[in-house]
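Structure incoming, see below.
The complex appears here minus one protein chain, its other protein chains still in place.
Moving on, here comes chain A:
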Amino acid sequence: MTTAALTAGLERIPDQLGYLVISSEDGVLASAGELENDEHTAGVMMQMVRTASRFRLSGSPDVPFKRLSVILDDFVYTVTVSGHKVFVVKRQHNQQEPVNV
């Protein structure tokens, strides 16, 4: 898959503030928005997802989750792995409780 094909879908994610596409061998393949050229965040996210990927539920060989969310006050980093590439998207985090009408 070309880099453009990888990033095209990320651009359309609602309320996204930036993204990273990282390869464990080649480093940052693509970056944009608030995460553009942010190799430090890329390194941290890689370590986080690598550690989290070691987690297993008892008796299961598969990784038990699809997405890792790092929730901070104002924004959320959502991370997943697909085809030996790590995708990180920074999204706006609305902490307001929904208004019940």
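Quick note on the criterion: a residue touches a chain if its C-beta (ideal position, glycine included) is under 8 Å from a C-beta of that chain, and two chains touch if they have at least 3 such contacts; residues count from 1.
Just so it is clear, contacts and distances are computed from a predicted model.
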Item checked: Undisplayed chain, where the name is taken from the UniProt record, one of "SNX4 protein", "Large ribosomal subunit protein uL10m", "Ragulator complex protein LAMTOR1" or "Radial spokehead-like protein" -> "Ragulator complex protein LAMTOR1"
Checklist line | Positions on chain A where the hidden chain makes contact | finding: 9-10, 12-14, 24-25, 48-50, 52-53, 55, 62-73, 76, 78, 80-87, 89, 91, 93-98
